[in-house]
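For chain A:
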Amino acid sequence: MPLLYPLLLSSALFGIGLYGVLARRNAVMVLVGVELMLNAVNLQLVAYDAWFAETLHTGQVLTLFVIALAAAEIGLGLAIVMAMFRATGSIDVDEADRA
Partner candidate 1 sequence: MSLPEAVFLILSAVAVASAVLAVGSHQLVHAALWLVVTLGAVAGCFVLMTAELLAWVQVLVYVGAVVVLVVFALMLTRSPTGSQSAEVTRNRPLAAVLGLLATVGLAATVIAGFRHERITGRLPGTAASIGDALFREWVLAFEVLSVVLLAALVAAIVISRSGSENR
Partner candidate 2 sequence: MIVAALLVLLAATVALMAAPDRFRGRSAAGLGAAASALTFVLLALAWDGKASTSGEVDVAWIDVLNARFHLGLDGVSWPLALLTAFLTVLCCWWLARSGAGPAPSARFVALLLVVEGSSIGVFASLDLLLFFVFFELALIPMWFVIAYWGDPKDQAGRRRAATRFLLFTVTGSAVLLVGIVVVAIEAGSLQIADVQGTHSVLAASLIAIGLAVKVPIVPLHTWLPDAHGKAPTVGSVLLAGVFLKLGTYGLIRLDVQMLPSATAEIAPYLAAAGVVGIIWAGLVCLVQDDLKRLVAYSSIGHMGFVVLALATMTEAGVTGAVFGSVAHGLVTGLLFFLAGGLKDVHGTASLTALGRGLYERTRWFAVALLVAGLATMGLPGLAGFWGEYLSLRGAYEEGALDRSLAWTLLGVATIGIVLATAYVARFVRMLLQGEPTPIDTDRDLRARGVVVALVVPILVLGLWPTLLTDLLGSGVMGTSLLGVGR
């Protein structure tokens, strides 16, 4: 399988995720965008790992770490969103500075 396939997919997902992060007003949707970007990175890591095929499995292990971190990040992020909602009654990022 050509290495390009996953890489191109990754590029597309990254661009879409970036758009989501920059364009959506809803904080939860911003986090969704972030998840997409992280997945794009994961894809790349895995693709390189499969291509390079070294015994340490660096790419896959790092992907594992990224997923773990993503879980932590989404947990924290959502906690912040909750706090923000409690403080301002809105999860609109444009209005976060009113808190």
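Observations, loosely collected:
By our rule, a contact is a pair of C-beta atoms (placed from the backbone, for glycine too) under 8 Å apart; a residue touches a chain by one contact, two chains touch by 3 or more; residues count from 1.
Candidates were picked such that all candidates are chains of the complex that A comes from, given by their letters.
All figures in this text were calculated on a predicted structure; none of them were measured in a lab.
Taking any copy into account, the candidate from 1 or 2 that touches chain A in the complex is 1. Of all residues in chain A, only 1-26, 28-29, 31-33, 35-36, 39, 42-43, 46-47, 49-51, 53-57, 60-61, 63-65, 67-76, 78-83, 85-87, 91, 93-94 touch candidate 1 in the complex they form.
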